[in-house]
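For reference, the structure I am asking about is given below.
As you look at this complex, bear in mind that one protein chain is not there, while each of the others sits in place.
Our next item is subunit A:
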Amino acid sequence: MKIRSSTGDKVFHTFNYLAFAIFTLLCLFPFYYLFINTISSNDLSSRGLVMWYPKEIHFNNYIQVLKLKGLSQAALVSVGRTVIGTVATVAGSAFLGYIFTKRKMWARTFWYRFIMITMYFNAGIIPWYVIMLKLHMTNNFMAYILPMIVSPFYVILVKTFVESLPDVLQESAEIDGAGTMTLFFRIIMPLIMPIAATIAIFAAVTQWNSFIDTVFLMTNQKYYTLQFVLYKYLNESNSLAAIIRSSGGSGERRPVQDANGDLDPHDRLDDRRHPHFVRVSVLPAFLRQRHHDRRSQGLRSE
């Protein structure tokens, strides 16, 4: 009985360790693969010959990337929105979450629900876009910051956290004559640091990674973020590859596609002639972006 259960245990443990090892590798390997391809010879990499370890190591790609136009500006915008946005979000949700713990606040439940409901319900992206236009939030750095200040989920986190603190702390400070503000800065702030740090991580990741807002709101290159620039590069290389494919070769031969959407091998792009990132097999969305630019200009002239 005992022996049987321990062999069962062993089998379970082996599988468990193995499964986690495999999943961890799956999470890690793409990053590694991306990295070895950026430092390997572009020629080998574009032929797909760099699979497990770097070959003919060089750092030219990184030097080239640093020279890209608009990239330093995009980096500035990304860092700016991450730093300012995170500070604003943490401060805003910490203060608001704290105020909502005050039972005395006028119509507290109503206002709390007023905020919470926005977590589930929104007017839809087009009405939102129209209002952002009217508020002059397009091509405006503040569009990255202001809408992010109040985030219902973080307000809940802070409120719950503050409510779990002993009341005595606030009461005794109140007796000593501390007002709401003093209480917040001197007593509450130091105590909610753990949850504030959590929120800071969440908010920073959100700010750094979001790019849909750039897609909708920013047409001026000045406000592009790194994510958006990366997206544009990916798409431009897509469309470039597609254009080369469709016009490549002699005459006006149309690309031949089979049932899988695969292009006929003759229509494949000869990668060696093209930049490193032109390695794409899907069709362009880049043209759509241009269309979008025109459209939002049309809207703005309203």
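Rule of thumb we're sticking to: a contact is a pair of C-beta atoms (placed from the backbone, for glycine too) under 8 Å apart; a residue touches a chain by one contact, two chains touch by 3 or more; residues count from 1.
Criterion: contacts and distances are computed from a predicted model.
Student: Would you mind picking the UniProt name of the chain not drawn here, from "Thiosulfate reductase cytochrome b subunit", "sulfate adenylyltransferase", "Heme exporter protein C" or "ABC transporter permease subunit"?
Tutor: The chain we cannot see is, by its UniProt record, "ABC transporter permease subunit".
Student: Considering the whole complex rather than only what is displayed, give the residues of subunit A touching the chain that is not shown.
Tutor: Interface with the chain not displayed, on the subunit A side: 5, 8-9, 12-13, 16-17, 19-21, 23-24, 26-28, 30-31, 33-34, 37, 45-49, 51, 92, 95-96, 99-100, 102, 104-107, 111, 113-131, 135, 146-147, 149-150, 168, 171-172, 175-176, 180, 205, 208-212, 215-216, 227-228, 230-231, 234, 260-263, 265, 268-269, 271, 279-283, 285, 288, 291-292, 295-296, 298-299, 301-302.
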